[in-house]
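Encoded as C-alpha cells, the structure appears first; notes follow it.
Certain chains of the assembly are absent from this excerpt, and the rest are unmoved.
Chain nomenclature is as follows: A and B, assigned in order of appearance, with residue numbering initiated at 1 for each chain independently.
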Amino acid sequence: MKMRIDAFAVMNIIGLLAFALVGTVKAIDADLDLLGAAILGVVTALGGGTTRDLLVNQVPNSLQSSTDVTIALVGIVLAVVGVHFIDELVDHNAVVVSDAVGLSAFATTGALIGHSNGVSPFGIIVLAMATGVGGGVYADILLRRIPFVLKEDFYATCTIIGGGSFWIFLSTGADSQTGAVACALTVFTVRLIAVHQEWNLPKPSHVTDI
Amino acid sequence: MKMRIDAFAVMNIIGLLAFALVGTVKAIDADLDLLGAAILGVVTALGGGTTRDLLVNQVPNSLQSSTDVTIALVGIVLAVVGVHFIDELVDHNAVVVSDAVGLSAFATTGALIGHSNGVSPFGIIVLAMATGVGGGVYADILLRRIPFVLKEDFYATCTIIGGGSFWIFLSTGADSQTGAVACALTVFTVRLIAVHQEWNLPKPSHVTDI
C-alpha cells in the first residue's frame, strides 16, 4: 500500500519515534538490560503493525522493509540518552502529543489495510485498535503488567472511535482516503481531549450505582 | 467451511455467549473499565477461533463475518447486567453447562479445520485445544494470571481427548462429520463428568509418590 499523503508519512515517523521512546523508557524503569530495553522499544513501535499484517495474512512489512526499524532505533537511542537528562520523559508534552500522532497514524493504517482486505466493520475496528495499541500491549505483557489500555485511560477507545468513523465515512460513499483523514483526525483529537480532560471509562461494577 | 449440522450452529452460539460472559465477569472482578471488560469478553469468545484460523494461514473468520462478534456482544451485555444480580454468575449451573457446550463446539471446529488443511494428528489435537482454550488463555494473560488451564482443572484435557477421538474415528475410516460428532460428544461428556467429579490431573512432583 503506497501512501500518497506526505502528512501521513510524517505522522507515521513521529509515531514510530514516540512509541519506541515510550517503550524503551518503560523497559529502563523496569530495570531491563540494554538489549531488553531495545527489544521493548522495537516491540512497542513495530508490534501493532506486525499484528495488523499477520491478521490479514501478509508477511509483516516490519520484516520486509528496514525503514521502520531504523526509525524505531532512533527513538530507542533518544530514550536511552534522554532518560538521564529528563526526569519524566514519557510525561513530557512533546512525547504525549507525538504518541497521539502515532496512535492516530497507526490506527489509520489498520483501518485502511482492513478495508483493502475486505474485512467486516468489526474487523476494521479491530485492525485499527490492534495496530494502534498492539505494540503497547505486548510491551506490557513482556513486563508482566496488565496492559494499561485495559485498566485505565481513554486510549484504545480513541482507535475504536477512529475505526468506527472510517467505516461510517465509507458506508456513506466516501473514498478510503477521505475515510483515512477522518479516522486520523478523530483519533488524534479524541486522544488529546482525553488526556487534557483526564477522561476515564466507567467501571462496570459502578455502572448501576450511577 | 459450511456447517450443515444445525445442532452444531446452536452449540457454537451457546459457546460464544458463555465464553463472552465468563471473560467479561472475570474482567469486572479484576476491576477493569467498561472497554477492558468488553475486550476481555470478545477475546475470550473469539480468541480461540482467531488463533485456529491464523495457525492454518487464513484471515480470521472473526474479522470477516460480523455474526460471531455480535453474539459475543450479547454475552458481554448479559455479564455486565447479570453481575449485579447474581453473585456467583460464573459458577451458575447454566453457565458451566453452556461453557462445556462451547468448549465442545470450539474444539470440534478446530479438529475439522485442521483435518481439511491436512495437518498431522498432533496438529489436529493442537487445533482442537487452541480453539477451545485459546480465548481463555489470552484473557488470563491479559489479566496477568497463569492461565487456569495450566494450573488446575480437567479442561484443556477434554479438548485433547476430543481431538484424539476425532483422529481415531477418521483413521478407522469414518468421515469427518462422524468424527466431529464423536469429538463434540467426547469433549462435552468428559468435561461435565470432570466438573461433577472435581477431577484434577496429578502434579509431576507427586507422581512418584503414588
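As a convention for this text, a contact is a pair of C-beta atoms (placed from the backbone, for glycine too) under 8 Å apart; a residue touches a chain by one contact, two chains touch by 3 or more.
Note that this is a predicted model, so its numbers are computed, not measured.
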Of the identical subunits, 2 are placed here; the whole assembly in this file totals 3
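As a convention for this text, only the chains that are shown with their structure count from here on.
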Chain centres from averaged Cα atoms put subunit A and subunit B apart, in whole Å, by 30
Subunit A residues touching subunit B in their complex are 54-57, 114, 117-123, 126-127, 137, 141, 144-147, 149-152, 156-157, 160, 200-205, 207-208
Seen from subunit B, its contact residues with subunit A in the complex are 24, 27-28, 30-37, 39-40, 54, 57-60, 62-66, 69, 80, 83-84, 141-144
